[in-house]
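For this depiction, one protein chain was excluded, whereas all remaining protein chains were kept in their positions.
And then chain A:
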Amino acid sequence: MRNIAIGLLFSTSGPYGVVGQAMHNGALVAAEEVNRSNPALRLQVVHADPGGDLQRYEPLCRDLLDRGIRHVVGCYTSSSRKELIPLIEHRDALLWYPSHYEGFESAPNVIYTGAAPNQHIIPLIEHVLRQRRRRIFCIGSNYIWAWENNRILREVLVAQGGTVAGERYLPVGDIGLGQVVDAILDAAPDCVFSTLIGTSAYRFFSMFRAACTKRGIDQATAMPVLSCSLSEPELLQIEPGARDGHISSSVYFSSIVSAENRRFVDAYTRHAHGDASADAEASYVAVRLLGLALAEAGGDDIAAVSRSAAGQVLRAPQGLVRLDPQTMHAWLTPRIGRSTAEGRFDILAEAAAPVQPDPYLVRSMPKLEPAQAHLRLVS
């Protein structure tokens, strides 16, 4: 039997610890399956928790690599991933990044199993435009995920005759949201696009629902909140009365009906005593693909494992998943879900087949940035 140590580098504590815990659990479920299904291979999982502190990712990753680990599955935020890439490249290791992100990257030592922008934000915009909602208020945590998603949203929306009714950013973890909620209510948009993450997002959903109710507004109908990151475990962090009616664009919901998903949800629930989510499934997919590639490559050499990974096809909980050899991003199946009061998602729409990743949006966006109007009102 070949023992291979792999690192899990997720912030299972800190401002986005709920998501980090889900990713960690998904990876553990996959590692158990790999070990059970392949007697010749035993994955030994070594976990490190940066606690959401950007400064701690690099030293913790260095510790993992110093132990001889060549494959690290980890990171949720793009800032943490970018923090690790120079080290990962310098040490010739491989980072398996299992989170949806804003794209515009294809690092040679990273394998991306989360959704690229053409698999999350583009389907979400198409969905709201089909609903004839054209005035959108954008709020987000102040980092690259929010900035870039809002840029894509603005460009697509404006090209279709829509408008951005307002745009606000808050520091990660900030819960002082009163002014933002007031600004949204004053602008009265058709919907709100939230790229807030973690505690800021949970607090916002509760406060916004309460403020709307106080004014006699049925928030879920009049101004639904759209997101590309809201997941099942996060719904449980929102006050019970504010959990329903939010729109999420994701490649996975725990309510997907398939034999593979039933098996995954059962295993996940047994392991984590909670509901599975897109983040959990993405890290599950990463470790399953890693297990298949390690077994085929016969060791943890990163060039051999990358080559092997690019040829795998996995029957994942969300459907068939495979890597695009050119970008090492995954073919995934976009879906739109609406949250329920019970903390799950009803699936409103889904792609007919897995969608090719387009991290640089070369097939999904126009060549030129949109024209900006320079007219102003004069008295």
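Just so it is clear, a contact is a pair of C-beta atoms (placed from the backbone, for glycine too) under 8 Å apart; a residue touches a chain by one contact, two chains touch by 3 or more; residues count from 1.
Heads up, the rule we're going with is that contacts and distances are computed from a predicted model.
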item	value
Complex member absent from the view - protein name from UniProt, among "Multifunctional fusion protein", "ANTAR domain-containing protein", "ABC transporter ATP-binding protein" or "Phosphoenolpyruvate-protein phosphotransferase"	"ANTAR domain-containing protein"
From A:106, A:340 or A:356, residue that would touch the chain that is not displayed	A:106
Sole residue of A:259, A:352 or A:371 that reaches the chain not shown, by the stated touch rule	A:371
Contacts of chain A with the absent chain, listed as residue ranges	85, 104-108, 326-327, 360-363, 365-372, 374
